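Before I ask anything, let me first share the structure, which is written out below as structure tokens.
Of the protein chains in this complex, all but one are displayed in their positions.
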Amino acid sequence: MIPQSIQDLFKKFGSLPVVVGCLFITTLYVSVCNLAFSEGSALHVSTYTVTLFGKYLCYALLALAVDLVWGYCGILSLGHGAFFALGGYAMGMYLMRQIGDRGVYGNPELPDFMVFLNWESLPWYWAGSDSFIWMIFMVLAGPGLLAYIFGSMAFRSRVSGVYLSIMTQAMTYALMLAFFRNEMGFGGNNGLTDFKDILGFSLQSDTTRIVLFALTALFLALGFALCHFIVNSKMGRVVTAIRDSESRVRFIGYKPEHYKVWIFVVSAMLAGIAGAMYVPQVGIINPGEFSPLNSIEMVIWVAIGGRGSLYGAIIGALVVSYAKTRFTAIMPEAWLYALGGLFVLVTLLLPKGIAGFVPSVLDKFKQAKKDKSIAEKRAAEVKS
Amino acid sequence: MLRTFCLIFTMLISALSATASAAEDFDALINQLPHKNLRNITPLLEKIAAQDDERVRFVLTEIVNGDLYYLKSNKQVVSIRKTPDGDYQLTAILGAQALENQSKSAMKKIRTSNRIRSDIRGLLAQLDLTHKKEAVRLAAVKQILDDPNSESIALIKKHLKTEKSEDVVQLMETAMAVNQFKTGSIQEKTSATKALKNSLEPSVRNAMVQELNRLSEYKNSELSEDDKALKAALTKAIDSIKQKRSIYEFIENLFFGLSLGSVLLLAAIGLAITFGVMGVINMAHGEMIMLGAYTTYVVQQLFPQWIDYSLFIAIPAAFIVSGSVGILIERGVIRFLKGRPLETLLATFGISLILQQLVRTIFSPLNRTVAAPEWMSGSWQINPIFSITYNRLYIVIFALAVFFALLAFMKRSSLGLHVRAVAQNREMARALSVRSDRVDAITFGLGSGIAGIAGVVLSQLTNVGPNLGQSYIIDSFLVVVFGGVGNLWGTLVAAMSLGSFNKFLEPLTGSVLANIIVLVGLVLFIQKRPKGLFPQKGRAAE
Amino acid sequence: MINKAGSPLLEEENIQPDTRHGVILYVEDVSVSFDGFKALNDLSLYINDGELRCLIGANGAGKTTLMDVITGKTRPDVGKVSFGQQVNLLDMDEAQIARAGIGRKFQKPTVFEMLTVFENLELSLAGDKGIWTNLFHKLSGEQKDEIDKILQTIGLQKERFMLAGALSHGQKQWLEIGMLLAAKPRLLLVDEPVAGMTAQETERTAELLTSLAGEHSVVVVEHDMAFVRSIARKVTVLHQGSVLAEGSMSEIQTNPEVVRVYLGEDQGAA
Amino acid sequence: AETIKVGVLHSLSGTMAISETTLKDTVLMMIEEQNKKGGLLGKKLEPVVVDPASNWPLFAEKTRELLSKEKVDVIFGCWTSVSRKSVLPVIEELNGLLFYPVQYEGEESSKNVFYTGAAPNQQAIPAVDYLMNDIGAERWVLLGTDYVYPRTTNKILEAYLKAKGVQDKDIMINYTPFGHSDWQSIVAEVKKFGSAGKKTAVVSTVNGDANVPFYKELGNQGISAEDIPVVAFSVGEEELSGFDTSPLVGHLAAWNYFQSVESEENEKFIAQWKKFIGDDKRVTNDPMEATYIGFKMWAKAVEKAGTTEVDAVEQAMIGITVSNLTGGTAVMNANHHLSKPVLIGEIQENGQLEVVWETPDTVIGDAWSDFLPSSKNLIADWTKPVNCGNFDITSAKCSGQNF
């Protein structure tokens, strides 16, 4: 049983302070233990763990983005990996430029892959990529613009349901193929890698890693707060109504397509931020991130965690990623059985995902109580 | 090129001068074969070819076919044939004693290389001009036509009189004309050009283009009247050939498109049932295809002697295997997800991971070999520049057959009606005595079974490995959605048009860009028709 | 950022139908066909400002289709539909039409099943339907009172926090009427409001609709003749997509054609 | 530590499992053998196997896990170049040691990596020489999967062919996506390209699963090795064991090793492999030999250095020789690439490749191609005084060093 006080807290503010609090404590703990305790100390948290957690938190933010559109607006996007990857590429381009003349060919201007493909100069779309501000802008604008264009076309034409899902998949698939092409100027299959530093701080130093990790946690907290705010506003209710019956929403005067585009764009930007934080921590971005299977996996995080519950999405991303990390190490040849089995079992046994499990148990408990009191009341009524 | 020519020439000279005294004994030469390595076998083969012995052709044929071996034990040179039980039947080249069947480990191949084989083939072609079989003679003339020289032309001229087959005569005449074109006077060239202007043989065109290029090097003023006439004739002939070629190219692209479309259709059509009709987002569909392909492999392993008929066993077998697995999945998992269609995505994705790993565990992660039956190999040469490969042809026919069978089932049978009724309103269908559980299981089994059949077909085209399913799942969903969910005709039209679109684009843009363009085109198209090509119509569709 | 897209010529929030001629809805020569079947056939109809009009007609006569046309759900093949004299409804989409002041209750009750009864009403309240406003929107006390009042009217106070999906059929009918009230449209299109209601509820609905008329214009489709009789001033009968008869209830009841194709002996006054 | 930990970083699931699983088994086999001999420096070797699942960021994560959590002394792993690129920064940061056993596009030399597969000059260039001189090819089709290895290789080949006087119109280049499965149009185009009256050859850098449908289509459209030979750089015994080779007999592959090569070491190796894997039908291939050589060299270097400490082993590696499986000797050069013989083989009906041509001597792997303008001035040399992976001989400077 969760202590009464926490439950009350939940009731009052929802999950917001809990999630933010958890994030804060973890971040603090991890940073302190990584920097303050030396290796070998029992309290030490290794840099490996820090980057791993950093990666998980990026996934969590991404899951949040998916949940916002899927859980609340009913848009099952099988292409959110595209927004994540675009954010990642925006960051990757910036990091690439920071290498400067420390690349293998020592060209101060061009990234290595352009040098050996005999490119003379940077293509136009790389313009500004060495500016930090521009990078931040692109991290938001890239995914946002794609989401806006795709969304306003699709939602205006009332593409919905599986049609929309499969089109998002086609979108990310097409982008994957495009980014695979060397002519695209994004490093082809190898993508962007071998980054050296960010804003002058070496990416390989522990402090930078901790800072990146903490920033990711911060973004996740902000993202959570933002989503929380959105879904609990009247706008959130409109969006839920759209999920229920889009056409009915129209007849009371809302333009569902505007709402959908808006929320799609917000979600894409969140995914973009997740991608941007992901790249410096894992050290590579390549077209594989556009792969439709990746996007499906994101949806699965949300489903496992509990669709339509913001903290559920986070839990789902963390659980699945952690399971993957552990399983691939403990049972390298059988981990797919375990992961596949996990997916099947969660679907069968926890229809509302992990996040729906605890409340439903609580509900049952409460219900039993309530039933009893109602029965008593009726009995009393009948007697009288 | 020159070397080839010289080799053939020397061989030929010796072959023709049958009485060449320096000729060594055929038997002795053959017995030397096992002792030669790749570098010094050529002179030996030249000598063998020079023998006037009726066994020469047989030996040379066996060499090009790769059937000439020697026994490790006694270095006896033999030709081999595979027996149905996996052993080899041996025929000694020398001597007539019967040999016992042997396994391959007891012998070693007489090694040759492409170059040597290609040279021998040229030589054989000349010998083959008098072969009993028309097809062999035809092939021989063709071979000569591709690379004519005065000797071979002389031979053709000689045999032309006695040749009875229309086709062979025609081809021989073409060969002579080409020769005339290459070696004759300007007038002869001009008349040859006219005679050849309807020929689609590549060598004809090559010769003409070469000649035209030669003429084009001169200024018009430098050309004689005859030259000019030739040039005009050439331009005209090449144009007419070009025109014909472009027609055939179009037909070819169309066929490629339809055949790609058929593959897409087969891959997607099972999904059109499980996803389109039942509404299950079946991420394990690809793995059902994969299981079908592995079934083909197992069937071939079980009946290695019946490769030619293996597909006829494999098709029902794959249907049963994939269908049963489908039913298992439905009974074990999907039925608990009624009314939660999106969650089927999650569960079936899990299942697909498990199935992939399962075949990795059972069959290893490596691809498995699936042999092509004889009747599915090769191509149907319609004319020198246009042929249709048999496997594609059969696949197109087969895909359409499966499609129409399924269509009839869904539209005509009462089960088909029940499937659709359950899909639209399960509760109500049950209240009308439809046993929805059974219908669900059968439907899912049917969709999966058809995916299994698709796997049999794909085993003839691509890898049979754990990733087979993954490569088709996205395309399958695209096809079903593009066609309009729940509409089988839509699936057909979508598959065929995607296939054709892709194949007409590919020569223009390359296959990577073609894929991208098709995808983008699809996304744009859906804006125009948000419910696919054949949307569900009416009020109820909203 | 994007909430002002749509037709640039129309600031739909400010639309005021021009009713100087006393007519709020013009439907002129409208035809609709589906796969060759003519659901509406050269139909013309005028609704006066503040009028309560009953629309009756055989099943399949085209009543619902007519409402679909007015609210933008179905595009007519030919014809003209305007709100007041100037606002051409055919140029507008569903949301614009709704914002312009035409509200609708569907034949099959449609409410937002995953929202509570209260939230269903909250969303339907008249007001700005743009994104940014709604993102920062807080219910005012007035609005709360208004919702409470509506809840009372439709008898769902107890169910206010229930998910609308869990309501019974009749309760959903009421909720939908409530949503219509909340939106305060100029013109109400009400498709079979009393289906599945008890006689007394029917009476209450009748009162409600009559009280709305005057300030609002109301078009009611209903097959319950008792109900129609109790509210009707002017009745229009549709048949096979066109107007068959128009007049007072007693005129209609005695129209032999109407009796034959629609009312039957029991209801007919013949 | 009581054991020496050997990290094995090969994908066991996902698209690359098909190739990489074999290499994981090879490493395990080598470790088992070494342990039977008593291990190294008196310690047993302990394999640490992880599954990076064909997922490139996961490769980086797993490398970090192996190095900082498991504290392995060496890693054998990667197949695709992108996986290597993803691992590289981590390996360099944590100063690990990676043996990379697959032929690749070159243009790289890291202090922490030993490249035991072929560089382009150890595979592509000799193959083209063979086609040009022995087969007499005059027209060239360069087919490749659209990614860095084929792109680079084809760039190098194009430059090389042009240097040999081949004209533009006699070169056709075509790229296909990963896993391309419908080759009808491309094969038809090749056929057309090859019917222009000049001897035509195809150089294929088509990768992985796309090969099976490609060869099947070749067979069905009747392109025989005698008409238009195809020489492939990514098709070996293992790939061939996955399909019916009868229509392909005579097509070519260029590698540094074939199972069919007769030598004592090879026989022993094949027998050992079949026993280890428990399957008499399993074949061996070039990346396995590369793994074998890499492992042997590492073991030798550890003994020479007397420690598994990375810097010491790295220095000890240079100059180490190990007999390769084709009867010669492999030498680790100062640029962290091997000297290897180059073999051209013809596909046989049984899925084996028979050598039809080989370089007279071993060829030194070239980290930086001489045929690319950007890298012709670069060399790699990890011995003093240069001690650098990308040293510009004109400016005598070393670019892009992290350490």
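For reference, chains read A, B, C and D in written order, and residue numbers begin at 1 within each chain.
Methods note: contacts are C-beta pairs under 8 Å (C-beta built on N, C-alpha and C of every residue); 3 or more make two chains touch, one makes a residue touch a chain.
Criterion: contacts and distances are computed from a predicted model.
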Response to the item:
Its UniProt record identifies the chain omitted here, from "NADH-quinone oxidoreductase subunit H", "Urea ABC transporter ATP-binding subunit UrtE", "Heme exporter protein B" or "Thiosulfate oxidation carrier protein SoxY", as "Urea ABC transporter ATP-binding subunit UrtE"
Discussion item. For the full complex, can you list every visible chain touched by the one that's not shown?
Written reply: A, B, C
Worksheet, complete the sentence: Missing-chain contact among C:Lys38, C:Arg160, C:Lys184 or C:Arg204 belongs to C:Arg204
Worksheet, complete the sentence: It is residues of chain C that touch the chain not shown, namely 34, 37, 56-61, 64, 107-108, 155, 166-171, 173-174, 192, 195-201, 204, 223-225, 261-267
Discussion item. Touching the absent chain: which residues on chain A qualify?
Written reply: 363, 367, 370-371, 374, 378
Discussion item. On chain B, where is the contact patch with the chain that was removed from view?
Written reply: 414, 417-418, 420-421, 424-425, 427-436, 486, 536-541
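To be clear about the criterion, only the chains that are shown with their structure count from here on.
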Response to the item:
Between A-B and B-D, more contacting C-beta pairs sit at B-D
Fill in: Centroid distance [mean C-alpha coordinates] between chain C and chain B, Å
64
Fill in: Whole-Å gap between the CA centroids of chain A and chain B
45
Worksheet item: Centre to centre, by mean C-alpha position, how many angstrom separate chain B and chain D?
Response: 30
Worksheet entry | Of all residues in chain B, the ones touching two or more other chains | 356-357, 470, 512, 515
Item to complete: Identify all positions of chain D at which a residue touches two or more other chains, and write them in rising order.
Response: 12-13, 146, 177
Worksheet item: Which chains touch which?
Response: A-B, A-C, A-D, B-D
Worksheet item: Residues of chain A touching chain D in their complex?
Response: 46-48, 51-52, 55, 99, 101-106, 112-113, 115-118, 177, 180-182, 188-191, 193-196, 204, 278, 282-284, 286, 288, 325, 328-329, 332-333, 335-336
Worksheet entry | Of all residues in chain B, those that touch chain D in their complex | 1, 3-4, 38, 66, 104, 109, 111, 113-115, 117-118, 121, 202-203, 206-207, 210, 252-253, 256, 259-260, 263, 356-357, 360, 364-372, 377-379, 385, 387, 389-392, 460-467, 470-471, 502-503, 506-507, 510-512, 515
Worksheet entry | In the complex, chain A residues that touch chain C | 148, 152, 230, 233-235, 237-238, 240-241, 243-245, 247-256, 258-259, 261-262
